[in-house]
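All protein chains but one are shown in place.
For subunit A:
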Amino acid sequence: MKRKLKVACLVLSMFILLTGCSTASKSVLDPKNPVSITLWHYYVGDNKIALETAVDQFNKGEGSEKGVVVTAVAKGSILELEKAVTDSAKGIINAEPMPDMFSTYPDKGLEIDQLGKLCDLNDYFSKDEQKLYITAFLNDGKYDGDRLLSIPIVKSTELLYVNATAWNEFAAATGVNEKNLTTWEGVYAAARAYYQWTDAQTPDTAWDGKSLMGIDSVANYIIIGNKQLGVEVIDGKNEKAVLNHADLRKLFDIYYGGMSLGYLNAVGKFRSDDIKASDLIAYVGSSSGAAYFPTWIEKDNTQSPIEFTALAYPCFAGGTPTAIVQGAGMSVTKSTPEKQEGAALFLKWFTAEEQNIPFAMTTGYLPVETGAYGNADYNASLKSLSSGDQAEKNVAAVYDIALNQIMDSNTYASTPFNGSYNVRSILETSLTTMAESGRQSAVALKEQGMTEDEIVTALDMNARFDEWLSSIRSQLDTLGISYSEE
């Protein structure tokens, strides 16, 4: 009887031992029972299509082998995406459930992480795997020293896009040359000259000149402008905003002045649209918009071909040439081990050179893995672009400038802190709002037939600048973000 009992115990313990062993498997994924991953992104147009194509490819290949199915959902612009994610993360009623992975900028990522929703990707990306990424890009996704909250997908920088056909005509007529466009002061002067030159073409009508220049991202303009002048507006180290009056004044004069007087303009959603509509002939914008720069513009309801010149991002006189480097990464939400591993698997696959290069090059992004830059395919693609049709040549020209900026390391990305996202939007909206009202005032003044000097005096730049500053201060105070003034 005892012996039967012993046998029973033995069988039981063996059973426990065996089942114990079988659970110690490495991956939690099961190809027979695939895990479904929802991805929210902000890509539109060709980027969206490229991402969806890549997702499709992943689902049929790697995903089907390992047991992961990704569904990509476009959430509109980055702003909308961020709002949707924030709402979901905060659990606001009627918000959609948190996606399993989503595009995120470093400063937004930090905010979501503070809600305890992000997964530390160090658990899924080994040190060796992390080494594949360009260190600076990967570091954008690191918080609190080591927590890896996002994986870079693609990066972009900003540069100066010029409708060469229009510019050349202007340059030939006025003697201004491209060198004037290397400094913001030069850009302002050229814009003023362009306005006056176009205004002069219709002598009957005063103040009907055309704008030369547009700025896609005013926030970047403020951040980079400050940086060029040696100030970090967003001081991630000390977790505060730094308001340097002298520098801000330079930025303010050019943007507010330019916008008010019509030397600078912003009509459509993006400045590339303004080029297409021939409202502008130059703008500073992201390299990722390279493909959007047209080969022709609409002129009198017909297509008018244009040529294109890409120039480096302008620098303030006496400043250090610096351009922004930016780009959303992707973060993985804390969910089930299966979903987390599935999301990480997709990110590894998607950021690998084979997928990352074609995706990046759809519109002018930069790949994120070090290896990509020496990759033969990448170089071949660049080469084929420069010998392709006009549109492709445009993109190739942008890559020339963008790669130069990246390689010369005169790029900058602010270090985020809790609230830095708000600082960025406060700076942008406060300035654009000021500029909008300045423009309206100026239009009214122009109609009164005032001269440029009269208008400027009437606008009272000092007062406007103070107004801007106090607007910034009050908004920062409201949000409780610390700042210092110099």
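Operating definition for what follows: contacts are C-beta pairs under 8 Å (C-beta built on N, C-alpha and C of every residue); 3 or more make two chains touch, one makes a residue touch a chain; residues count from 1.
Here, contacts and distances are computed from a predicted model.
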item	value
Undepicted complex member, UniProt protein name, chosen from "NADH-ubiquinone oxidoreductase chain H", "Nitric oxide reductase E protein, putative", "EAL domain-containing protein" or "Fe-S cluster assembly protein SufB"	"EAL domain-containing protein"
Given A:V44, A:I92 or A:M407, the one touching the chain that is not displayed	A:V44
Per the touch definition above, residue among A:D273, A:E307, A:D400 or A:E467 touching the missing chain	A:D273
Contact partner of the left-out chain, one of A:N301, A:Q448 or A:N462	A:N301
Touch residues of subunit A, complete complex, unshown partner	32-34, 36, 44-46, 48-49, 52-53, 56, 59-60, 63-64, 69, 71-77, 80, 267-270, 272-273, 276-277, 291-292, 294, 298, 300-303, 363
